[in-house]
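What follows is a set of notes on a single structure, which appears directly below.
All protein chains but one are shown at their positions in the complex.
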Amino acid sequence: MKKDDEFLPKIIAFLCNWCSYAGADLAGTSRLKYPPSILPIRVMCSSRVDPLFVIKAYLGGADGVLVAGCHPGDCHYEKGNYYTRRRFAVLKKITENLKLEPNRLKLSWISASEGPKYAKVATEFTDQIKKLGENHTKNKIFL
Amino acid sequence: MTKAIVINKTADQGLTEVLKFLLENNRVKGVFTLKKINKEGDVSYSLITNADDLKDSVPFYPLMPVNAAKILSRFTLKGPSNVPIVAVLKPCELRAFIELVKREQGSLENLFFISSTCAGVFPLEMAKERSIGKNLSKYFEKIKKLEILDDLRPVCRSCEEFVPYNADMTVKLIGENIDKKSIIFLNTKKAEKLVEGIKLDVSEKDLDKKTLDNFKSKRAEEKKKIFADIDNKTNGIDGLIDLFGRCIGCHACREACPICYCKLCEFDSSDCEYKPSNYEIELRKRGGLRVPPGTVYYHLGRLDHVSISCVGCGACEDVCPVDIPLSAIFKKIGESVQKVFDYIPGRAPKEDLPITTFEKEELKEFEE
Amino acid sequence: MNKPKNKAAVVKVKNDIEKSVLDFLKKGMDNEIFDAVLIPMKVPAGDSFAYVLIKDKSLLKDASYLPPVMPVQGANAVSSITRLGKGKMKIAAVLRPCETRATVELTKLGQTDLENIILISMDCPGVLPLSDFVKDPKKGMKLFDESIQKGEDKSMRPVCQICDKSSMVSGDIHIGTLGAKKDTFFVISNSNKGDEILSKLKISKKEDLDNWQSKVKNISEEKLKKRKNAHKTLKSKVGGLDNLLDTFSQCINCHNCMRVCPVCYCRLCYFDSDKVKHPSDDYLMRAEKTGSLRCPSDITLFQMGRMMHMSLSCVSCGMCEDACPMDIPVAQIFSMVADETQDLFDYVSGRDIEEPLPFVSYKEKELEEMEDAA
Partner (left out) sequence: MERKIGVYICECGPNISEKIDIDKVIDAVSKLDDVSVAKRYKLLCSEEGKKYLLDEIKKQGLTHLVVSACSPRDHEKTFMEICEKAGINPYLFQMANIREHCAWITENKDEATKKAIRMTKAAIRRVRYHSSLKKKEIEGNPDVLVIGGGIAGIEASLQLADSDRKIYLVEKESSLGGLINNFEKTYPNMVPGSDIIKQRIEDIKKNENIKVYTDSEVEEIIGFLGNFEVKVKKVTEENEPAEFNVGAVVLATGSSVFDPEKTPQYGYKKLDNVITSLEFEEMNKSGKLSLANGEKPKTVAIVHCVGREKVGYCSDICCMYSLKFVRYLHDKIPNVKVSNFYSDLCIPGKTHQKFYEQTIEKNVDLIRSTDINIEKKANKISITYNDENKNKKNLSVDMVILSPAVIPNSDTKKLAGITSISQGDGGFFAEEHEKLGPISTTTEGIYIVGSAQGPKDISSTIIQAEAATGKILTSLIPGKKIEPEIKVSHISESLCIGCKTCLSVCSYGAITFDETKKVSVVNEVICRGCGNCVAACPSGAASIKHFTFDQLYQELVEAVQ
């Protein structure tokens, strides 16, 4: 187990193809710098992100999970992200009640033009996770 | 004030008399209610079509063998009943059925609902031991005095939704002299029409709000305790592992849950099977892994799927072979999830399921 | 498999047998005979046990090869690991005899791949009823240990009390404790895999097994007697439609018995499928026939259907009874039925992987007694 100062979190980032993934691309092309903690998984729409994926990621030992999509109203598929938001809310409530470190989960709206915002979210979320430390579920046997 | 039938008999006998009238006068073709089914006095839900069989009916027997919503769903799944049927349900069962109807798992058409202010039921365990019979008098004594009987299921002791929604008739079952007088409120025009011409005195009455509020506050107290207790237990991942560690993966909770209506549960599907390589990865990470895996995942996933509609009926806990305090967990989380959308499952058939609709401006507190 | 077992290896017990068995397994891992061990382990809360697939040897010390309860049927654990393929790891699976036999049945049914699995069983004293145990685990542990000391089975599950196959060897290696000299136990090989392992571990099969065999023989004969009697009384109690209905009167249709049954391997049970969902009229019609219809209906249909589907493979492991929220003696009833249906074909479920399932094979001349004489 690493010491916290050198601890680099593993953060799964579900990015919608049209906004957030493009935003992340822009962060790259603008050579912005953010921690290599973010591991992007591309989906066509944030509404594809089944809450079960988030649970799986958490139980699998991901130190953080980010779900990012187009801003409400700008969804490439019209309404997808509104449903994403509702599903996320339910999941968040569950983790809150079970004290399952709800702060390891994050929902963000990042548009294709918001490269800087993506870098900011990535950096801040990483710091937040560093404060929380490692997700210990990765050592659990009786899951 | 509401019209109400008043009979100088116990609630059970009183309602049975009304049900008899309905069957004999062909107002309904069937009565769905609890009924004694053998000499041992075991009680089960029954669909009664012959008025004589009503003699064994015990509509308000304090037991929930299964959540009746599941049976009504099975009954109307392939289409509405072609003939009028009256069903006597507990408030939580009625709410569960409404939730199922919202999910196309049943139909309200041709069904009349009779419910009651619900004093709660005994654990299934006691039916197994056949010890409910000797506790009946105690049960009614307590409830007359608006006291909460300790032997009742925790989820009942802490239930604040004991006044039914969407019932055509409501029977008074909480408060004084329920053993002498049975008062059956006719909440809907439907109900009034149904009992038209019944040879019993009908008068204007009201559910004594003060009594019920008083009772509700006691339930609220109980709930505080129970929630606080479960809150201590649900403590992060280790808490979950302690809670669910003894789960044997029988998934009876799901089978008993009225809201779990899927043909094949996601958690029994191939999606949840570990491939050899997945085992290898997990072992590399953890050194060891429970087999079959996914115990915590199953319960978290089920929480995600049902919490929005959980009516807190407690069926899950009743059937758990290893006594996991499921109902408290699901009730607590259910309520806090439902609060987010100001949603009470089964309150109104017309109300959209929160997961099938949205507001453009909402839930800002969940975004960053 | 099933070669005559007249010789076996003998292992010295250091301080206690459990440790020695675990030690034996550890040696197996040390010598890379297997990469992982599937074995029961106490759950963190300490109120039950669960199967754990162990790769990190240090975890072995917390394992227990003979837990006092059977919360999960080991066969399900094995199939969970190998149903989708044998994988790269060689795995030693420590299972009770009935679990081993269920595993063999599942293999015949294509639900497991045993190529990389080494099945290790032991003389089984039975297990305690699960529901009692979880209510007071400490008491349970004590009770179980005492019962073993005294060699009693009265606190074990009813179906364990009448188990005549508690030492049946159908896996690769069997840990024999019966008839062993003080502070030793037998390691009996039952397959080439088994022999291979013993030789790799440099344990030679010199000791002869008469002692163990005769002891096992006595016990199983005695238990068989008990079993026959138990079944006889049971038959008089549940025989006949009325009695049967009465027995299942409290069934709440949760299908738990089916879901925990190791040989009920279907993904979606026939009795949960659309085939058993009918239009409202059907239910009403049936109600009208008798005046009222018990709901949920078709309880007996389900139980008999299940007998039809799995009684030939039933290993009387008792999972169903453990999991029944209404304490219906399902396991006893099924063991009774299973004995008779399996007798028809002189079949013992899980006895031998080479024995074909009765329903996928036939003899040209058989079952005359079932045919119409005329």
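First chain written, first letter: the chains are A, B and C, and each begins at residue 1.
Just so it is clear, a contact is a pair of C-beta atoms (placed from the backbone, for glycine too) under 8 Å apart; a residue touches a chain by one contact, two chains touch by 3 or more.
The shown structure was predicted, so the numbers you read here are calculated from the model rather than taken from an experiment.
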{"item": "Shown chains touched by the chain that is not drawn here", "value": "A, B"}
{"item": "From B:N135, B:T188 or B:N278, residue that would touch the chain that is not displayed", "value": "B:N278"}
{"item": "Residue, one of A:A57, A:A89, A:V121 or A:L143, that touches the chain absent here", "value": "A:A57"}
{"item": "Residue touching the undisplayed chain, where the options are B:D151, B:E176 or B:E266", "value": "B:E266"}
{"item": "Contact partner of the left-out chain, one of A:C45, A:L66, A:V121 or A:I141", "value": "A:C45"}
{"item": "Hidden partner interface residues of subunit B, rising order", "value": "78, 103-105, 261-266, 269, 271, 277-278, 281, 284-285, 305, 352-353, 355-357"}
{"item": "Hidden partner interface residues of subunit A, rising order", "value": "8, 10, 12, 17, 21-22, 24-25, 27-29, 31-36, 38-45, 47-51, 53, 56-57, 60-62, 76-80, 83-84, 87, 119, 138"}
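Throughout what follows, only the chains that are shown with their structure count from here on.
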{"item": "Contact-richer chain pair [B-C vs A-B]", "value": "B-C"}
{"item": "Approximate Å spacing (C-alpha centroids) for the pair subunit A, subunit C", "value": "45"}
{"item": "Subunit A and subunit B: spacing of chain centres that average the CA atoms, whole Å", "value": "37"}
{"item": "Residues of subunit B engaged with two or more neighbouring chains", "value": "241, 245, 286-290, 293, 295"}
{"item": "For subunit A, residues that touch 2 or more chains besides their own", "value": "141-142"}
{"item": "Interfacial residue positions of subunit B with respect to subunit C in the complex", "value": "29-30, 32, 35, 37-38, 40, 42, 44-50, 52-53, 65-66, 70-71, 74-83, 85, 124, 127-128, 238, 241-243, 245-246, 248-252, 255-256, 263-264, 268-270, 273-277, 279-280, 283-284, 286-293, 295, 318-323"}
{"item": "Contact set on subunit C toward subunit B in their complex", "value": "36, 38, 41, 43-45, 47-48, 50-56, 58-59, 71-72, 76-77, 80-89, 130-131, 134-135, 246, 249-250, 252-256, 259-260, 267-268, 272-274, 277-281, 283-284, 287-288, 291-296, 322-327"}
{"item": "Interfacial residue positions of subunit B with respect to subunit A in the complex", "value": "231, 234-237, 239-241, 245, 266, 285-290, 293-297, 300-301, 303-304, 307-308, 332-333, 336-337, 340-341, 354-355, 358-360, 362-363, 366-368"}
